[in-house]
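Below you'll find the structure, written out as C-alpha cells, and then a few comments.
The other protein chains are all here in position, but one chain of the complex has been omitted.
Showing chain A:
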Amino acid sequence: MSNLTVLPILLPLVAGIIVAFIHKKTTLTRNLSKVFAVVNFLIVGWVFLHVKNQGTLVLEMGSWEAPFGIVLVGDLLAMTLVLTTNIIAVACVFFAPQSLTEKEESFYFYTFFFMLISGVSGAFLTGDLFNLFVFFEVLLMASYGLIVLGNGKAQLRESIKYVLINLFSSMLFVTTIAFLYSVVGTVNMAQAAQRVQEVEQQGVLTTIAILFFFVFATKAAVFPLYYWLPRPYISPNPVVSALFGALLTKVGVYSILRTFTLIFNHEVGLTHSLFIYLAALTMIFGVIGAISTNNIKLIVAYNIIPAVGFMLMGIGIFTEVSISGTIYYLVHDMIIKGVLFLLVGATAYVAGTSDLRKMSGLIHHYPVLGWLFFLASLVLAGIPPFSGFIGKLQLIRGGLGEEEIMIVLVALLSSLLILFSMIRIFIRGYWGDKIEIPVPEREKKGKKMALPAAALLTLSVLLGVGAEWFFPTIQSISQYIMDPEIYIDSVLKE
C-alpha cells in the first residue's frame, strides 16, 4: 500500500509529540526514544526492502491526483537516504544520554531530535518543491532548537549566525519557487520537469536554475557559501554536531542532485560545468580549513566541506558512472561524518579539551576510542578496502571518462590532505607520551560513548568491504536518476 511512503515522516513526528508530553521524566523519555528510534529504523528498513523489490511508491496525499495534490515519491534513492538517516538516528539516540546533561534532555531534546529526523526524511521523500521548502523549515527549526540547547555563550553567538544565514537562504528559496511557479505554473517536481522542456524562453529557466543552486549550495556549504558552516557545527553538544554533520548539508546535496537531474537538465553545458569548478574550489578551501586548525572538532567540521565538493563533482560530470559515485559517496559520507563527530566528541570529552596541542598519549587510556578513530580516518580518506574508496573511484572514473583531468587531480590531492588532517589528530592526540588520565571522572562515560560510534563504523566498513552487495543497488539508482522520464511517468501516470 502506498501509505508506506509517509511512515518515515509520520513515525518520528508522532514519536516527537509523545515524547513532548513526558519531557520531565527523563529516564522514561530516554528509554522510550530509544525504542521509538529502533522501531522507526526497522519499519523504514522494511519499507526500503519493499521499494527495492516492488519499485517506486508514490503516495498522493489526501487522495488528490498528482499535479494538483502533494505527492510523496518513495523511490530507491530517497528510501536509501531515509534508511541511512534512521541508522544515524539510532546511533545518536544511544549516544545522547552519555553526552547530554539531564537538564538538557528534559528540555525537549528528544522532541527536537525526532522533528529533525522527520524533516530530513520529508525533504528526501517529497515530490513537490514547496513541500521541500516546508520540510527544510521543519528540519531547520528543529536544528535551531538543538543548536542553542545547553545555553552556552558560544552556542548563542554561533546560533545567531546560523539562524541568519538560514533565514536568508530560505527567503531566497521561496522567492525562487515563486519565479519558477510564474514561469511553469506548477510546483510539482514531475510536472515542472515536463513543462521545463516545453518553455520557449530557456534563458529565464537557467537563471532560476542558478538561483536554486545558490539556495541549495548555501544549505550544502559549497565553495563561496560555506563560511557559515564550521563554527556553528562545533559549538553545540557532540551528539547534535553529529546529527548536523551527518544530515543537514546532505539534504542540500540531495536537493541539488534531484533538481538538476530531474528539472534543470536542459543547459548542462553551463550549469554542470559551473558545478565542476565550484566543486574543485570547495575541495581546496575545505581541506585548507581542515589543516589550518588545531581544534579537533573544527578539523572534522571543515572536512564536511571537501566531501560536499566530491558529491558536487559527480553531479557536475553528469554521467551514469559519476552519479553512482555521488550516491555512494553521499551514503558513505552521511555515516562516516556521524561516526567522526561522535568519536571526536568523545575524544574531546575524555581529554577535557578540544585543543590538539594540549592532548597526548590518549591511546594508553582509551585504546578502543583510538583505534576506532584511526579506522574512521582511513575510511574517510578512502583507503581501498573501505567505503570512501569505492565512491571516490567511481567519481574519478567518471571524471577521466569525460576527460575532466583538472578536477580528478584536485580530488586526488585533496584526498591526501584529508588523510593528513585526520591522521594528525591520531598522531598528536593518541600517540605521544603517556600523561596522567586528564579527567578521571569521565573515564566510564567516555568508554560507553565508543559503542554507538563503533556500531556505525562497523556498518561503514561493511559498506566498503561488502561493496559487491550494495553496488548493484547504487548502480540501478544512478540509471534511474539519469532517466527522468521514469520519475515523471511514475508520478503523473500517463
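Throughout what follows, a residue touches a chain if its C-beta (ideal position, glycine included) is under 8 Å from a C-beta of that chain, and two chains touch if they have at least 3 such contacts; residues count from 1.
What we mean here is this: contacts and distances are computed from a predicted model.
Student: Missing chain, UniProt name, options "Electron transfer flavoprotein subunit beta", "Multicomponent Na+:H+ antiporter subunit B", "Ring-1,2-phenylacetyl-CoA epoxidase subunit PaaC" or "Cyclohex-1-ene-1-carbonyl-CoA dehydrogenase": which is it?
Tutor: Going by UniProt, the chain not displayed is called "Multicomponent Na+:H+ antiporter subunit B".
Student: Tell me which residue among A:Met61, A:Ile165 or A:Leu492 touches the hidden chain in the full complex.
Tutor: A:Met61
Student: Can you work out which residue in A:Ile17, A:Val35, A:Ala178 or A:Ile427 touches the chain that's missing from view?
Tutor: A:Ile17
Student: Need a quick check: the contact residues on chain A for the chain that isn't drawn.
Tutor: 1-3, 6, 10, 13-14, 17-18, 20-21, 59-63
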